[in-house]
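Every protein chain but one is kept in place in this view of the complex.
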Amino acid sequence: MAPSPQMQRDMLRQMQTIRRFEERASDDYHAGDIYGVVHCYIGEEAVAVGVCAALTNEDKIIGTHRGHGHCIAKGADLKRMMAELYGREAGYCKGKGGSMHIADFSIGMLGANGIVAGGIPIVTGAGLAAQMDGQGRVAVSFFGDGASNAGPFHESLNIAAKWKLPMLYVCENNLHSAQTPASQTLSVEDIAARAHGYGIPGVIVDGNDVLAVHEVALEAVARARAGDGPTLIECKTYRWRAHTERPNQPDSRSEEEIAKWMKKDPIARLVDHLKTQQGQFSDAEWEAMDAEILQSIEAAVTFSKASPFPAPEAALADLYAD
Amino acid sequence: MAPSPQMQRDMLRQMQTIRRFEERASDDYHAGDIYGVVHCYIGEEAVAVGVCAALTNEDKIIGTHRGHGHCIAKGADLKRMMAELYGREAGYCKGKGGSMHIADFSIGMLGANGIVAGGIPIVTGAGLAAQMDGQGRVAVSFFGDGASNAGPFHESLNIAAKWKLPMLYVCENNLHSAQTPASQTLSVEDIAARAHGYGIPGVIVDGNDVLAVHEVALEAVARARAGDGPTLIECKTYRWRAHTERPNQPDSRSEEEIAKWMKKDPIARLVDHLKTQQGQFSDAEWEAMDAEILQSIEAAVTFSKASPFPAPEAALADLYAD
Amino acid sequence: MAEVSFFQAGMDALAEEMRRDAKIFHLSTDAPYPLVDEFGESRVRATPIAESALTGMAIGAASSGYRPIVDWRQVTFAFVAMDQIVNQAAKIHYMFGGQANFPILYRASVSGGGRAAAQHSQSPYSMFMNVAGLKITLASTPYDLKGLLKTAIRDNNPVISFESNRLYPMKGEVPEEDYTIPFGKADIKREGADVTIVALAYQVHEALAAAQTLADEGVSAEVLDPRTLVPMDSAAIRASVRKTGRLVIADEAGPTAGASAEIATLVTEDPETFACLKAPVKRVCALQVPIPYSPGMEDHVFPDRRRIAAGVRAVLSF
Partner (left out) sequence: MAEVSFFQAGMDALAEEMRRDAKIFHLSTDAPYPLVDEFGESRVRATPIAESALTGMAIGAASSGYRPIVDWRQVTFAFVAMDQIVNQAAKIHYMFGGQANFPILYRASVSGGGRAAAQHSQSPYSMFMNVAGLKITLASTPYDLKGLLKTAIRDNNPVISFESNRLYPMKGEVPEEDYTIPFGKADIKREGADVTIVALAYQVHEALAAAQTLADEGVSAEVLDPRTLVPMDSAAIRASVRKTGRLVIADEAGPTAGASAEIATLVTEDPETFACLKAPVKRVCALQVPIPYSPGMEDHVFPDRRRIAAGVRAVLSF
């Protein structure tokens, strides 16, 4: 069953919010207001949004170094996200985390994580907790194609499969890890094939089709809630930008490949889909939605700039919980 | 093509040598002449012997904590092995290693290894070296069912598959890891199924049938030497004794299971096979072979006892190579 | 008070806490039988050999309201989980600005003497001390182990309990009633006036034996057991050294960048204590080599009462 038109619009809004948020983050990074390392999710928005639309507030997810999309899709507050990028007190992590480490535990977002595959065991522990709670909650691990070659992927999937943990393992196969193409590092064409080794379903989906992603996510979530264990979902997708926003970053990918994938824009695709559903969506509505989004992002920036930097001595706080 | 009668006898001799060596090692351990931790391979002899019979002296292997069988099958000297268990100067490692760390680099035995799955990357590096050498050499990783759930297994198989390294990954599935049955930890029935995830052949073989093991090993070695990459071989087998020889070790396995598998004795099976090959092998020959083996082990013990303990200060030697 | 082994005191701490709090569960590659029997296979799980996953799973479960215990067993096996320890568990509370708590107990045995050779004989606690964000205990008696483990389980942070395998069979008095031992409080195991011996884990007992020998020679040695390495009770150590003027540290880890170096420096960087110092500090540690298998070599590597006493005599004769 396709999601309602309203739900589709919500998905569109989230995808566009991710994109606009990152466009602004990139600008402000280059302007010197945001520091360190920023990895953009642009082009892959359909994955986080399609999956998280299948979740409740009680379900848990973990993101990657490319984590803004996961946060926004799970419902994080743009203001506190942007303030974190700005390194301010009002940021989600009081300025301690930055782009690579945004979390909102109150909505089940267990954090972006800067270690490739490092988040997979952690969220698998949240899946174990969900199972022990017995409330039908699920947990979702987002990770890249690169992470699927790392040890923690294997250890976690084996445990989750054996214990039938209520988990989704969502691989964002964007065909590259940093400067290295997946074709040079992946011994299989399809990462979903690895599911065989754990006796669980492995599903391949067009990661640029939010409705398709949502459908497989719904199915996997139902499976997980029913106690039937984890699903490995491989989303074929692509990042539009360089690995990070650092100036003069190398980019080993061909212009043709990038252009080809930009034509498969997941946002344009959903807009098209909504428009072709007779009477569902007008140009004006789309423009209005985008304007609203831009406004919310402007508001987030204003909020961030108004928030003070943490005192230098705040570096000493938060080492331990009480 | 079945191995020649002579070769079958050589295999039998090696299997029986492993068994007699460990029976003696266990006795001398309990008598206090051998220290630390001793893990016996008894019951699994067909795996190491069947595989190593497909190798040359130039090929490399790595063993596990249960490593005597791998050493003997690769042609290690019983005297220097036993002297190592005895902690003597004449031991392979001058008394630094003991049972869990015997190596003979001169015959391509890169060591027993006390870390579950720890040897897999190392011998994969030997496989890379073999590939770079271009001499048609291969490398073999022995590991347990337990190791197949660990990260280094996954990382190594992916790399070996992608780079088509001349490797055999030989899983000794003895159905248990220490006190924990594989049925509680393995998400798949057959570890060989994990080969799917790397796009390589995964073969299951009766690990108590040395001729069957040898046959699949020959095939995999041929594949590897031809540049077609690694094979995952799962040998279904069983250890007869407790996880270690430590007195009062718990053993979580049922007596029925142990008895069932002792009936599948790989040595008795080959003896039977040789005998039923009309005129190939008499009781007297078998007894003579066993007597010779026992003698060689007695000689190894005599040799060991004659070798001095290393000086205490020798603890400071061998920290670095020159 | 009952005489209980160090091993049993640890098990008792876990069992009593698990009875008290249903949110505690236990992961290890083999499950400890008495706990399985009492609490069932769902709370006391035998896991695949995948310490990296277990270590990380504890973090995720902790953030979901549980209080996991992961027994790595030998510290050796913790190294496959080091990313989860150093990059995740130690930093996750801090880097997310203190949003969530991660109450986790990790246990690991350390030490040597079992002829288990290099890979299975290690005492690398100082490596973990260097990582900000962990708490670290290192008990020397059944009483201390039980109390420290209970404190660890009730703490809202990742705590590592390092436990010397030489101590597991050792018996000691342990009260029936519930008690805890605060972190960061050293225990003076023997009072003395001429020299302070800061001793760790099993070496506490060697130091006490050395102190006895030294007493016969007319030397009064104080034996101080920090009990927790992080937080370290630098105040107690400094106070003792200000009293005695001399410091010997007995540790069966190697010296290089070890806990012993940290303890020495806590003393020598403190102006007031430095002013009282009458002799160079002395580390009585394992030799800086991997641990060899053969008994004579292995015994040569480790410190003991004889070497501790010699160390004390050396600083006294300065």
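A, B and C label the chains in the order they appear, each numbered from 1.
Following the convention adopted for this analysis, contacts are C-beta pairs under 8 Å (C-beta built on N, C-alpha and C of every residue); 3 or more make two chains touch, one makes a residue touch a chain.
In this text the structure is predicted, and so the values were computed from the model without any measurement.
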- Message: Under the definition given at the start, what are the shown partners of the omitted chain?
- Response: A, B, C
- Item | From A:R19, A:H68 or A:K96, residue that would touch the chain that is not displayed | A:K96
- Chain not shown: contacting residue from B:I18, B:A73, B:C93 or B:I191: B:C93
- Message: Considering the complete complex, identify which of C:A15, C:V36 or C:M82 is in touch with the unshown chain.
- Response: C:M82
- Of B:I122, B:A147 or B:I293, the one touching the omitted chain in the full complex: B:I122
- Residue list for chain A contacting the dropped chain reads 35-37, 87-88, 93, 95-98, 100-101, 113-118, 146-147, 149-152, 177-180, 184-186, 250, 309-316, 319
- Note on the structure: chain C positions in touch with the non-displayed chain are 52, 76, 79-80, 82-83, 85-87, 90-91, 94-95, 117-119, 122, 124, 126-127, 129-133, 230, 232, 253-262, 264-265, 268-271, 273-274, 279-283, 288-290, 292-293, 318
- Using the touch rule from the top, list residues of chain B that touch the missing partner. 60, 62, 91-97, 101, 103-106, 110-111, 113-115, 118, 120-130, 132-133, 139, 151-152, 155-156, 158-159, 162, 317-322
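FYI, only the chains that are shown with their structure count from here on.
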- Using the mean of all protein Cα atoms as the middle point, what chain has its own Cα mean nearest that point? C
- Task: Mind pulling the residue numbers of chain B that touch at least two other chains?
- Result: 149-152, 184-186
- Could you tell me which residues belong to chain C and also touch two or more other chains? 47-48, 50, 52-53
